[in-house]
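Only a single protein chain was left out; the remaining protein chains are all shown in position.
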Amino acid sequence: MNFLLSDDQQAFLDAIRPVLNDRCDSQQVHKIFDGDDPYDTALWSHLVAMGIPAIMIDKAHGGLGLQLLDLAIIAELLGEFAAPVPFFGNAIGALAIQLAGSAEQRANWLPLLATGERLATIAFGEGKGRWLPGEWEVPGGNSISGTKVLVPNAAEADLIIVGTRDGLALVERGAGYKTARTDSADRTRRLDIVTFDGTASEMMPGDGATIDRLIDATATLLAADAFGGATRCLERTVDYAKVREQYGQPIGAFQGLKHQLANMALEIEPSRGLYWFAAHAWDDLPDKARHAAAQAKAHCTDVYLQATRDMVEAHGGIGFTWEHDAHIYMKRAMFDWTWLGQPSLHRLRAADLAGW
Amino acid sequence: MNFLLSDDQQAFLDAIRPVLNDRCDSQQVHKIFDGDDPYDTALWSHLVAMGIPAIMIDKAHGGLGLQLLDLAIIAELLGEFAAPVPFFGNAIGALAIQLAGSAEQRANWLPLLATGERLATIAFGEGKGRWLPGEWEVPGGNSISGTKVLVPNAAEADLIIVGTRDGLALVERGAGYKTARTDSADRTRRLDIVTFDGTASEMMPGDGATIDRLIDATATLLAADAFGGATRCLERTVDYAKVREQYGQPIGAFQGLKHQLANMALEIEPSRGLYWFAAHAWDDLPDKARHAAAQAKAHCTDVYLQATRDMVEAHGGIGFTWEHDAHIYMKRAMFDWTWLGQPSLHRLRAADLAGW
Amino acid sequence: MQLGFGPEFDDFRQEVLAFLLEHWPPADGNLRSKEHERTFTLAAIDRGYLHRSVPKRFGGSEQAPDIARAEIIREEFTKARAPSGRIASTGKLVVPTLLEWGTEEQCAYFIEKTLTGEFVWAQGFSEPNAGSDLASLRTKGELLDGQWVINGQKIWSTGAHKATHMFALVRTEPDAKKHDGISYLLIDLRQPGVTIRPLAQMTRQKEFSEVFFDDAKTPADWIVGERGKGWYVTRSTLKHERSGIGGLTWSLSMFRDLVKLARLVDYNGKPAIECPRIREELAAIEGQLMSLTYSTYRATSHIVHDRDTGMFSTMPKLYMTNLAQRISKVARDIVGDGFLDMSGEHLKWIERFMISLSMSIAGGTSNIQRNLIAERSLGLPRDARGAVQ
Partner (left out) sequence: MQLGFGPEFDDFRQEVLAFLLEHWPPADGNLRSKEHERTFTLAAIDRGYLHRSVPKRFGGSEQAPDIARAEIIREEFTKARAPSGRIASTGKLVVPTLLEWGTEEQCAYFIEKTLTGEFVWAQGFSEPNAGSDLASLRTKGELLDGQWVINGQKIWSTGAHKATHMFALVRTEPDAKKHDGISYLLIDLRQPGVTIRPLAQMTRQKEFSEVFFDDAKTPADWIVGERGKGWYVTRSTLKHERSGIGGLTWSLSMFRDLVKLARLVDYNGKPAIECPRIREELAAIEGQLMSLTYSTYRATSHIVHDRDTGMFSTMPKLYMTNLAQRISKVARDIVGDGFLDMSGEHLKWIERFMISLSMSIAGGTSNIQRNLIAERSLGLPRDARGAVQ
């Protein structure tokens, strides 16, 4: 049995963590969160230089040809640091082309995405909780019209992968669409409403099964980000409980809080195995992948959101202020919880997939 | 504002409590629980002598002519002591005749029930969660056939009020029906399966609205019993936490347990107002009564069952033994929770009644 | 048993209604006019309807305490949307304190101006290193040539940026041990030695401030109670019993909003309120809300009739906090995608989702509340380290 990260995977993480320690500390995250820059371009270019956009892209197209697990553990790490970079939409966008694109589309785009010369994103949601392929109403074709919501960094992206009734459409920057920035809670991952109106687009050949794979990968990345964020919330809260003194002793010595922190850890730590399994299943156990992805998305994002609440409560007033990191994690948790549909939706999907 | 018990009500309670202290202590309850006697006849005759069966019976028929609130606070008290007496079925049986009986039926039975010369019970359940009038399938008439389950003390009762498709039927002892004792968890309130087979019966004129009133009173008495039991569980657990020492101090000084006991109290104590209101509404605010009764039954019996679990956990191993009182309360809680349908059922009824 | 106040109060209610009929709304229908509000308030005080606990000489109406009448006035004034002489909640804290501990001069100088809203108060208790644990306060006050010179920092001071004065706990006796070194001082915030910095919350709102004292000054006789006794002065104000019915209305209206939301918004294709899981959860919440409501009526009745309210008295705050958290989670499930849009129609619910947390922090964390319940209502041993002051 070897349900562990490989040495290469560990080494990759060990290489990236210092970059985040240096360039993605709390102060920097707050600066982006409060500022006008849509994301941290300097940090992103460092991450690009380290090959992050190339992880799952075929070697043939200049990528690293790695697996979803390799991508997911990076998502966890970025979630841990609440990194304000366009990783998520870009990674799924590239994966979409890799999975569903024509040979030509792959040849045109994957090399540019691997090097980070181009930024991709994904437009799935159509509002009111309609997120999944079966719910997409925008008609496909070589010109598309309709509205997509909660699209990550659409204003900054060079291409948008749009979920349509007829499959995935590829829309290039400048093809003529409107983006309106949403005043989204999570300002580390800006979102737009995108309105297409007779916008030139290219359909991708990938079939329904392929699109389902893409959805599963999306759910898994959100779960991984959630796990990373939750572990950081736990770590921060425990550290605070060790140093913050009340009544002449660290508050972490009061059994009441101590047991609350134990319960918090008990919810968070075991969910690591669940998102690992979802990624592993996507890579190697296809018949288990759909169900595992739905469960991971539902469970990990629920746990994350509660973890951020526990963090605030344990910190007291300071945890409720804008200056503290807690609200940034809470708002990222809100993103992970909401994007692609809330946990309840995915639990009912998991029940169906379990054949209940 | 005067949302309080009257002096008379308080005096009634103060008169009965000492009887229970003397004759219904833990040892006595265990004796009945473990023994073959279907209930504590000596205790019951004392309670009869104090007028308990007469509480809601018209003065004209030798009763005290009091209200449901007066009956409910007695139910709370008996619940507190886990009294092994046929109070519940008898009280609702008498109320059924009072509300739904013909002048003749009332004249025949109420005086004998008021004095306790006769014992009544009620047969509502038909199994698989079918408890309510709309779900009764046994056909009415002057001879009935069919099966009723979870009937309190049917083997001991002199008459059974049977819920039928066509209203309430009155069946006398000896009319020819079979009773089979259920191996019920709560041995302080024995239950029977009753099989009628062309059994002579008398229909009562009371209409659907009257039967609904009876159901609401039943729900309220179960809620009152549950509240009484839960308060005793809390009291016993807190007392134990004050005297039981571990690591050289009372376990109640450990903040972990302390906060669990606080949470336990927080669930239990406020539910008093809910069952009071349900009884008060039944007496004086008819348009609020149905909804309040459904809410009281759902909430108080849920709280009770959890309270008994909390009691066991706080007591540790000893609380899990047959010798301890905890399991008797847990099994009474299981009765209150299950009888007339589980909380979930009554919450959905409450939602309908709220016009949602 | 009765839920209303009963016939004996009907006449009083009639009086109140008659008064309102005569005085509100104003003839010209201008509900915003400060002048009208002032006239009305004076008339209401004159009738004994407002500021009932305050002596006439300090601008109150000096009535015997009577929760029933107070509650009837609150009900009818609210229905009529009449000015209820409401002063900033912190003012509500300082007035009874002054009445109980203040000198005649202090009362004469501060109370009336507070009632008329000329003086607006901020509370100065918490400090960065003294949250629940007020005994370790550090802000210090020295009496130098006839005035107190104050240095230090206060935090979580509600609305300090809008206040004119602060009542603060200040360490004036450095050598005395923890509790005994603290005095209760009144400070004019409108002076150079005071810097006020509003703190933004995660909701973006700014309710609280940090207040910095750098040789701030206050007159020697602006101390309430004796030197080093500030501790007892504050504690006494915490015990003033009040009907919890006011607090209830907040929970009730939040729940009403939730039911409205569940009717309006679709969830899996039909109105959320028809989704069994949500429907059942709403009913479960309503069951708790009803428990809180009628136990509050019961407690109020006990106060009215001068009986001990029992265990319940320590419970409302934590119960309401838990309810608010439960309510805001259901709302989260219902608003779905709207949960991410801070400018959307559901902003109110995003804020409540967060504010339901601050409830469990402000004015004693939920763990402090649990200690209160365990120690005061259940009689369990105090934490050796006294997590309840």
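Here the chain labels run A, B and C in written order, and each chain numbers its own residues starting at 1.
The rule we apply is simple: a contact is a pair of C-beta atoms (placed from the backbone, for glycine too) under 8 Å apart; a residue touches a chain by one contact, two chains touch by 3 or more.
Model, not experiment: these values are computed from the prediction.
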Touch assignment to the omitted chain, from A:Q255, A:Q306 or A:T321, lands on A:Q255
In the whole complex, of A:R213, A:R232, A:H280 or A:R332, the residue touching the missing chain would be A:H280
Out of B:L257, B:A293 or B:A351, the sole contact with the unshown chain comes from B:L257
Omitted-chain footprint on chain C covers residues 275-277, 280, 384-385
It is residues of chain A that touch the chain not shown, namely 1-6, 69, 238, 241-242, 249-250, 252-253, 255, 258-259, 261-263, 265-266, 269-274, 276-277, 280, 284-285, 292, 295, 298-299, 344, 347-348, 350-351, 354, 356
Absent-chain interface residues of chain B come out as 125, 127-129, 149-150, 182-186, 191, 245-249, 254, 256-257, 260, 309, 312-313, 316-317, 319-323, 326-327, 330-331, 334-335, 337-339, 342, 344-345
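Please note the rule applied: only the chains that are shown with their structure count from here on.
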Farthest CA centroid from chain A: chain B
A count of C-beta pairs in contact puts on top the pair B-C
Taking mean C-alpha coords per chain and comparing to the overall C-alpha mean, nearest is chain C
Dist(centroid_CA(chain B), centroid_CA(chain C)) in Å evaluates to 41
Cα centroid separation, chain A vs chain B, in Å, comes to 54
Multi-chain touching residues of chain B, meaning two or more other chains, are 255, 258-259
Listed in rising order, chain C residues that touch 2 or more other chains are 367, 370-371, 383, 387
